[in-house]
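Shown next, in structure tokens, is the structure this report addresses.
A single protein chain has been removed from this complex, and every other one stays in its place.
By written order: A, B and C. Residues from 1 in each chain.
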């Protein structure tokens, strides 16, 4: 039986690990807060008290962490993944981080003293529900042979699994994914406020918009929560803001003009600056309302996510 | 048998009329260029030599025309629809026009001397393929009773048919639809150029992006043509530019902030100013390439749609 | 002695008329609210009870009115300027209106029954202080000979007076002026909030920015009021919003890409939608603060201009 060391049991990691347990894998989970580890154990996995304990003896190590520095510390740190992984083990980083960091991890794995570790960058899209349902979109960068080896694992957590290129390519595609998602959320927000101002019934509008060329996963999966003014994350503004920073740096590096991407990043950053970093990214709706004079910040207490701040 | 006077047999109107014929309606078609009328006759419809001829005796009149002035002329003109329609006839304008013009048509219909004409604004989304397949998204404004009466007709041409509010509401929702579509095309364009600059395989990227929260009808239906550099319309930049003018005016009127919508409209207008008005709106990709130094205008001869200029 | 009929004695018109009186002209003023007329009389001018009374017998008629419809009514209306002006009189419209309306006025003047009226469009920039000091920037469209004839009058109210082209050209330049002014106000707002967030002393910063390539009339004349948080108009957001609508329409008509202009117009429209239409346009600072989470709308009572709302 394949043993998987699973590091990072947050909103996304926990259901992914649970699905791997359910699929018959031997999953050894580690998380900074022990409560998350206990939940995995209750679901049939095993618990680890440290990164090292999760990694030693594992055939596959999966990391699902918030940001580049977290991954660097866990993978490259003194008693981290590379220090403890078995020779020939497969490290799959499913966090969303900088493409250059992903490339660096792949190099570090290949060059490790005492036998290389194969590394894939495999960030995901699809949200908490997609993780629970095991239908995430997984964008994978790395060697084709390593992708093939990891395929059975990916098929448990993902619905659409694609090898998009060499090390770092998965993160590059994820950066584009985040640009499109934020932009679509903003377009939907602007449209909903526009329609509301014109007295159109929003539920009907969402239904008919979804059926034509304006249809999108954002409209289908996120608009209902927006209409209900439920901004409980889901995916936090803070994290999306971080991701758009990655996209902006990568676009700048490649000399690609992303004028709309740049404006959307500015608006999402503004949402965060206004203190909404802990809300779901659909809270872009709040900002459009504010900019359109249709909502006063003091009235915000009424929306669901704000309580979660 | 219900008789339908059908005015405007262009890229969208022709397949819609043909589907109505196939569904058993008695369709009397009129178009400025007689070749289009002959095609309808060949498909089993009847031909008319004037607006009046198409309208007299019809239970339902459908108009599918390019812009507000065209509809005003055909409907309100001296020997137009209202001058000739039977009392109690149903006029369904499926063009994309200004919401205020749609409201004016509804009033003119209601107040007509010699018996009112019931008017619905019912613009569509879904493109030529959607029209051919009879799965358009139809956003309808007007009286609920009139919507119910028109429902059988809508069900022939549409897949998603929704009554969104009073007269004009259909056009308002269509304006929002066009804002979202143009914005999504721009986001996809920026992303494809970004990914190409980073050496990512674009077909793989489109596949995996489509599976997650970045997924959209644009990505599914339009990205393949963009990757093939086929900009044959489809839906012309000129028309989309017109539609965004409607959206901008309606947003301004309602005092709604649409910063991203405004920028997207500016970029689409720029594409038109560069002489690409006759290309499909997916040609936003060309502009992102140009702005990113990845394409020179003189090389444009190579793409399919340019030949159509 | 030249007699000038002066219609519109508002924030700008009143000091302009007073300067013409002081320069020795016989000025007959009319305004809807009689208090303004009395003020002119107190300053040595004469009062009129109607447009007709101000126009009959005048060599020159000057109009300084809020918007295109006002000017159309006053000039083209039943008992308006053209109905009453002496043959050969010179009509100088110094309002900021649509270029196409300016051209229409010029044609109407030329074609008037009973002898033509020569028409110039001559909008101004420089604000209330510039009007008081007689140093306005005057951008004049129309016939060169008419410009020469009007020159002595312009020299009383203006510091920089330039004939920029045929009828309408003055308004076109004014539209560009308003685009630049709004954009510069937004750039200065973004910069001040940026510098404040970094703990830089704003007065020192404004001083040194003014001395280099970032220097501008906006920075010199408007930044002090912004730092003092005094948003008493001056020039109201409502009017600037109207002007940017003119600029946007003219840019669209000419097929010119103004991406930054479009975004700035959207932001100014947003300021108005938030209920700040009666504040000075420098209130763009408030919006940047709001978007940066550095100010809550409820705290606005403290700034000077808000009282004027």
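Throughout what follows, contacts are C-beta pairs under 8 Å (C-beta built on N, C-alpha and C of every residue); 3 or more make two chains touch, one makes a residue touch a chain.
These numbers come from a predicted model, not from an experiment.
K.L.:
Can you list the shown chains that the hidden chain touches?
P.N.:
A, B, C
K.L.:
Would you indicate which residue among C:114, C:211 or C:224 is in contact with the undisplayed chain?
P.N.:
C:211
K.L.:
Using the touch definition up top, pick the residue from C:3, C:63, C:84 or C:125 that touches the left-out chain.
P.N.:
Spelled out, the listed residue whose C-beta touches the missing chain is C:125.
K.L.:
Consider the whole complex, including the chain that is not shown, and state which of C:64, C:81, C:117 or C:181 touches that chain.
P.N.:
Looking across C:64, C:81, C:117 or C:181, the contact with the absent chain belongs to C:181.
K.L.:
Looking at the whole complex, which of C:29, C:109, C:245 or C:259 touches the chain that is not displayed?
P.N.:
Counting the whole complex, the residue in contact with the absent chain is C:259.
K.L.:
Using the document's contact rule, name the residues of chain B that touch the chain not shown here.
P.N.:
Touching the chain left out of view, chain B contributes residues 259, 263, 270, 272-275, 290-294, 296-298.
K.L.:
Write the list of chain C residues that the hidden chain touches.
P.N.:
Here the touching residues of chain C are 99, 124-127, 130, 136-139, 159-165, 169, 172-173, 175-177, 179-181, 183-184, 186-188, 190-191, 193-195, 197-201, 204-205, 207-219, 221-222, 247, 250-251, 254-261, 263-264, 267, 288, 291-294.
K.L.:
For chain A, which positions touch the chain that isn't shown here?
P.N.:
245, 248, 252, 255-259, 261-263, 265-267, 269-270, 272-273
Criterion: only the chains that are shown with their structure count from here on.
K.L.:
Which label fits the chain touch graph of this model best, line, ring, star, complete or other?
P.N.:
complete
K.L.:
Among the chains, which is located farthest from chain B on the basis of C-alpha centroids?
P.N.:
If we average the C-alpha coordinates per chain, C ends up farthest from chain B.
K.L.:
Between chain C and chain A, is it the same set of residue numbers doing the touching on each side, over half shared, or a different set?
P.N.:
Same residues, largely: of all residue numbers at this interface, over half are found in both copies.
K.L.:
To the nearest 5 degrees, please report the angle of the rotation taking chain B's Cα atoms onto chain C.
P.N.:
Rotation angle between the two copies comes out at 180 degrees.
K.L.:
Can you check how far apart chain A and chain B are, centre to centre, with Cα atoms defining each centre and the answer in Å?
P.N.:
Chain centres of chain A and chain B, defined by C-alpha means, are spaced 36 Å apart.
K.L.:
Could you please state the distance in Å, as a whole number, between where the Cα atoms of chain A are centred and where those of chain C are centred?
P.N.:
Taking the mean C-alpha position of each chain, the two centres sit 51 Å apart.
K.L.:
Which chain C residues reach two or more other chains?
P.N.:
In chain C, 259, 263, 270, 272-273 touch at least two other chains.
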